[in-house]
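With one protein chain held back, the other chains of the complex are shown just where they sit.
Let's turn to chain A:
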Amino acid sequence: MIETRGLRKSFRSRAGRETKTVDAVRGVNLEVAEGEIFGFLGPNGAGKTTTLRMLATLIEPDGGEATIAGADLRKDPAEVRRRIGYVPQGGSTWDESTAREELVLHARMYGIGKADAQQRASRALDAFQLTEYADRKCKTYSGGQRRRVEIALGIIHEPKIVFLDEPTTGLDPQSRAHMWDEIRRLRRDGMTVFITTHYLDEADALCDRIAIMDNGEVVAEGTPTELKREISGDVVLVGLDLAATPQAAQALDGEPYVNKLETADEGGLRLYVDEGATSIPQVLRRLDQAGLDLRSIELHRPSLDDVFLTKTGRSLRES
C-alpha cells in the first residue's frame, strides 16, 4: 500500500546570522501492507510528522521515492491526493461551521456531487455518532467530538489509506479508548490506517506493525510482539537494602538462569532472565539460603519503551 525508499527532508532555519540545516528525515524506507494499522512511534521531533506530511503531499521530499496506493508521490501527487485521507494533528475544523457543513464541503472538494456529498455526510455523522450535534457549530463540541468530526472528514471520500497524525493526543482516557475503536472500525471497513503516536501503550495495543523513529531515522520495524521478543527475556527487579545488595549480587551472580545482573545505585538488583515465572522461585530460594531479607520482588516484561531504550540508548518517556 505504501512503499518508500530513502525519503529525505531537511529544513533550513535561521538563528541570528547563521543558517542551520536540520535534517528532519534522513532516508526512510517503509513498507506498509494493505489493511493494516501501521504505527509510527517516536518522541516529539523525531520526524514522524514531517514524514507523514511528505506522504500526504503537503511538503515535497528533498530526495527518495514513494508509491502510495499505487500512485507515485513525486510524479503524480494529484493522484495520491485522490487516494488518501489525512487528518492533521492540530485540528481541521472551523469554529463557525457545523459538522455537516464541513463534511459536505470536504466531500465536494474531492469533486463529489452535491447530493452524493450530503448523503455521505449523513452516513458519516451516523457512523461517528455525531448526528445529534451535526447542525451545531464546531466551537461547541468537546475535544473528542471534534476529533471524530476530523476523522470523518479524512475518510469522507472513502480513501484506500488514511493518515492520522497523533489521533489521540489531548484526549481524556475515555475518548481515547473510543478513538481506538473508531480506528479499528476503519480497518474493518477495508482501509489501511497509518498513525503516528508518541504513546507506547497506543502503539502496542492498536497497531499491527510499528516503525520506531528517532532523530529522522527508522531504528526498528516489526510487530510489537516481534520487537519486544528481540529484547530477549524478562527482567526481575529485586528490592534490597543497600547493605544487603553486594552480598545478594554475589549470591546470584553466576546462577545459570541469570543472563545479566545489574546493581541499582539506591540498592536492589536488576536480573535479566529468559523466563521470569520460573526464575523468581529460584531467586527467592537462593536469597533465603544466603540468609538475606528482601523487600520486594517484581517481574518486568519488556515494553516498547525497552525496545526504544535498546535501540537509541534513551527512554522514550524521558525524551
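The rule is simple: a residue touches a chain if its C-beta (ideal position, glycine included) is under 8 Å from a C-beta of that chain, and two chains touch if they have at least 3 such contacts; residues count from 1.
The rule is short, and it goes like this: contacts and distances are computed from a predicted model.
Assuming one chain is omitted from the figure, identify its UniProt name from "Helix-turn-helix transcriptional regulator", "ATP-binding cassette domain-containing protein", "Mono/diheme cytochrome c family protein" or "Transport permease protein".
"Transport permease protein"
Who touches the missing chain here, A:M1, A:L30, A:A56 or A:M213?
For the chain that is not drawn, the touching residue is A:A56.
Which one, A:P43, A:G64, A:P88 or A:G268, makes contact with the chain that was left out?
The single option touching the absent chain is A:P88.
With the missing chain put back, one of A:M109, A:A177 or A:A205 would touch it. Which one?
Considering all chains, including the one not shown, the answer is A:M109.
For chain A, which residues touch the unseen chain?
Residues of chain A in touch with the missing chain: 56-59, 78, 81-82, 84-86, 88, 90-97, 101, 105-106, 108-111, 153, 157.
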